[in-house]
Each structure stands twice: as structure tokens, then as C-alpha cells.
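Worksheet: one structure, shown below.
The complex is shown incomplete by one protein chain, all other protein chains being positioned as in the whole.
The block that comes next holds chain A.
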Amino acid sequence: MSKGLAFDKLREILLEKDWEEREEFAQKLSDLDDQLNSRNRLEEKIQPILDDERESLRHRFPDLFGPQITETISKQIRESQDEVVEALYPILGRMIKKYITSEIEKLSEKVDEQMKLAFSWEAWKIRIKAWFTGTPQKNMIISKLIEPKIEEIFIVEKQSGMLMGSFSKNHSVDQEMIAAMLTAIKTFVEDAFKSETQELDSIDYDNYKIVIKNFKSFFIAVVTSGGMSMAFRDKLDDTLLDFAEKVLRKAKDADEEVKQERITSGLEQYFDNFDKNE
């Protein structure tokens, strides 16, 4: 064997494995290059990862970016108040218009009802009353349209806030909780203003007015809706005083259950037809 041939043989023996590996690497590199430079194949590989990330971000978005978004919006509103008003104006305008339209429709329906009754005994009563009292007839009709109504009455022990009896037209609220909360509100207001002799006597909420009549050991809270007139308030005060004297005083010494029963039936007797007699 010549020297050159022997050297070639030796090189082949020594480097054969390296060549195989090099070819394998070259193939892998070519595949990778193909994957990276071919959009479809790259998408195929990366899309599941992106989908997972997007899904995870969707869930964590409020936590991750909530404060920054809130801050940005607040800043934008602060800095561009005119633009915000301009953007909101049409929406608010439409909402207000819709509300007013609906209220006018309701009023119109009620006026229609009244007009139908124009020659009824009720209408003549209003005319005569208007003539005697000097109140314009239209005012009397309007006050009739928004006449006050009693919705609920709670008789509540003053210090404990325990419900002694109640009257309700719709029984939609937890009366014991309301009685306790009213006591807490009363206590808070009276404490806050350190008024030993003055007591909270009314709370206004939306279309409701809660009239509170204070007695020594209890208070009566009357929830009314509609427009509260002086005549209604007077009549309510008189009826509550009469009720307190005739029903509550007698029920005072009875045991808890009997007391509650007597008060509740007394309330029904006094207030079931209260609005109708108005």
C-alpha cells in the first residue's frame, strides 16, 4: 500500500463518524432554515403557543392592566373634560329625553283618566272644594295625580331597634332588618350631631319619604310615596297619635307575641283604607 493510500485510509477511519454527524447537522440546519423561512410551517409551530398566551392574557388582563387602564381613562377624562362632555352629551340627552317622554306619557294617561271623569261626582267635588278653598282647580287635579300613599309602617323599639309591629302593602322587604337599619341610621344621625333633644324625623329617598314619629320608648316609621301635602301630613300625624294612644298603650304590657299581633292588627285597622279616605 502506498503512503498516500494509507493516509487516506487512516483519515477515512478517523473522520468517518464526524462526516456522518456533519451531514446530519447540515440536514437539521436545512430543516430549521426551511421552518423559519416558510411562513406556513412557522405558523404551524408557533400558533399553539400564541393561542395559549392569548387565552392566558385574556384571563389575566384585568389584573395585569386594570390599574393602568383606569388611570389612563381617569387622566384622559381629567385632561379632556370638554371632549368627554361632548361625547356623553348626546347619550345622556337621549336618556333624559326618553325618561321625560315616558313620564309625560304616564301623566297624559292620568290626565285622560281625569278628563273622562270630568263630569263625575269626583270632579264636581274638586270644583266645589276649589271654589271654597280658593285653590286653583288645576292644582287640585295635579295634587290628586301625585297623591301620597302609605307603602309601609314600622313600629320600632327605640334602643334595641326590634320590630314591634308592621304594616305593608307589598311585603317585599325584610321588615326586621329594615327596622334595625332605620334604628342604626337614626342613632348615627342623632349621635353625629350630638342632639340630645332633637331626633331624626324624616328621610327622603328617591320618590319615597320616610316620616318618623318619635315617642319615648319607640318610634313609628311611615314609608310614603308620591307628593307629601300638608293635609296628608296632618292627617297622618293625627292618626299615628290616635293609634299610639289607643293601640300601643294597651298592647304595651302584653307578652312579645301578643303585643306584635295586636299592633299589627291595629295597624291594618287604622291604615288599610287610609289613602282611600284621603
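In this section, contacts are C-beta pairs under 8 Å (C-beta built on N, C-alpha and C of every residue); 3 or more make two chains touch, one makes a residue touch a chain; residues count from 1.
As a convention for this text, contacts and distances are computed from a predicted model.
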Worksheet item: One chain is missing here; what is its name in UniProt, given the choices "Polyamine ABC transporter permease", "Omp28-related outer membrane protein", "GTP-binding protein" or "PadR family transcriptional regulator"?
Response: "GTP-binding protein"
Response to the item:
By the document's definition of touch, the residue of A:Phe7, A:Trp131 or A:Phe188 touching the omitted chain is A:Phe188
Item to complete: Decide which residue listed in A:Ile126, A:Ile150 or A:Leu163 touches the omitted chain of the complex.
Response: A:Leu163
Worksheet item: From the list A:Asp31, A:Glu83 or A:Asp174, which touches the chain that is not on show?
Response: A:Asp174
Fill in: On chain A, residues whose C-beta touches the chain left out of the figure
157-163, 174, 176-177, 180-181, 184, 187-188, 190-191, 256
